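Beneath this line is the structure, given in structure tokens, with notes to follow.
All protein chains of the complex are present and in place, except for one that has been dropped.
Right after this comes subunit A.
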Amino acid sequence: MIKTKYRELYCSSPRYWGGLASLVFLILLGMGAAYYMEHNGHFVTGMSNQIVWGLPHVFAIFLIVAASGALNVASIGSVFGGPLYKPLGRFSGLLAIGLLAGGLVVLLLDLGRPDRLIVAITTYNFKSIFAWNIILYTGFFTIVGLYLWAMMDRKFEKFKTPIGFAAFFWRLALTTGTGSIFGFLVAREAYDAAIMAPMFIIMSFSYGLAFFIITLMAAYWWADRTIGDLRLARLKNLLGVFVGSVLYFALVYHLTNLYVTQHHGVERFILLDGGIYTAMFWIGQVVIGGIIPLFLLYSPAFATSRFAIAVASMLVLIGGFFQIYVIVIGGQAFPMNLFPGKEVLESSFFDGVVAAYSPTLAEGLLGFAGVVVAMTLVAIGARMLRVLPESLEDPADAECV
């Protein structure tokens, strides 16, 4: 078997530095937006006392969920022993760290008091799933960092498998924690479901792998390196399984809710008459994020098309973003039913009515800057560290693999 050679991601200077400069410019825009919101307060956003978590939270949760899933490829390589995935493990670890950092930056800058970071990391209420998550996030950085080290330094290679196992279980715990942020909320009808945690895990598999495929293809295109068809086909098929599973979990979630009379209202809202949220669910989540990617990934017409793989991965991400938007914003927009059997005639606090939310430009810029932070870290990391194999050509004895 030919030994894999890793090399830093080199491409011509103008191409690299020009790309990096554009990314930094977008980050600066995001920082400006964060300063504007922090300086004025959240009144300059579309968030209110009705919709308390807005667009930045959607971006943050999306990135955090994807971060955990981006580690899949490394796990398959070192925990489950998939030989075709092994050379991709380092890049998978780097991407996972980058995506989590991007998500956390957005989450932090959307706090009402971002200046109290030190309070958030020193004062814990251990009954809070949010407090557990802070530990899960910092632990993820540490464990994946060590995992990356064990994959890259021959002296530490013997630790690769145990750390790989630890990272695998940690990433499951992390997404369980993220899903449980919603699953533990008894107050709102759209949440309060134990299925949230496993659903977030499968969502992470799907979004993480989609991010991985896109960044991998972009990196190899950027540096004029080659990826073999067999490897891409494996990644593509795996993505298809995950996309199907996300759809399945969404189906089970809604069917379970439909079984519970108490939740009929919110189901009607999301599936039938919720306006923008219904459109986002059916068109965004189901069609764009599910059915079209499945068609592109499995149709024989696109069997060898790399463009189809790239488009399918991108659509999975767009659909995933809509899915989180529907969960986070749609779940809050639906009115809480405080008085069953009663109709609210008057209230100064929007009781009984669907809450309105229009995100402002500042929220969008902050959220998008999180994605750019992740991509910048990956671009710098891949340039400085030997995370990407020089060539990902298919092995000669591919049949045996």
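Heads up, the rule we're going with is that contacts are C-beta pairs under 8 Å (C-beta built on N, C-alpha and C of every residue); 3 or more make two chains touch, one makes a residue touch a chain; residues count from 1.
Simple rule for what comes next: contacts and distances are computed from a predicted model.
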Options "4Fe-4S ferredoxin", "Sugar ABC transporter permease", "Response regulator NasT" or "Circularly permuted type 2 ATP-grasp protein": UniProt name of the undisplayed chain: "4Fe-4S ferredoxin"
Contact residue for the chain not shown (choose from A:Asn40, A:Thr161 or A:Thr226): A:Asn40
Per the touch definition above, residue among A:Tyr16, A:Phe141, A:Tyr220 or A:Phe350 touching the missing chain: A:Phe350
For subunit A, the residues touching the chain missing from this view: 40-43, 47-50, 52-53, 111-114, 116-117, 119-120, 123-125, 127-131, 134, 181, 184-188, 332, 336, 338-339, 341-351, 355-356
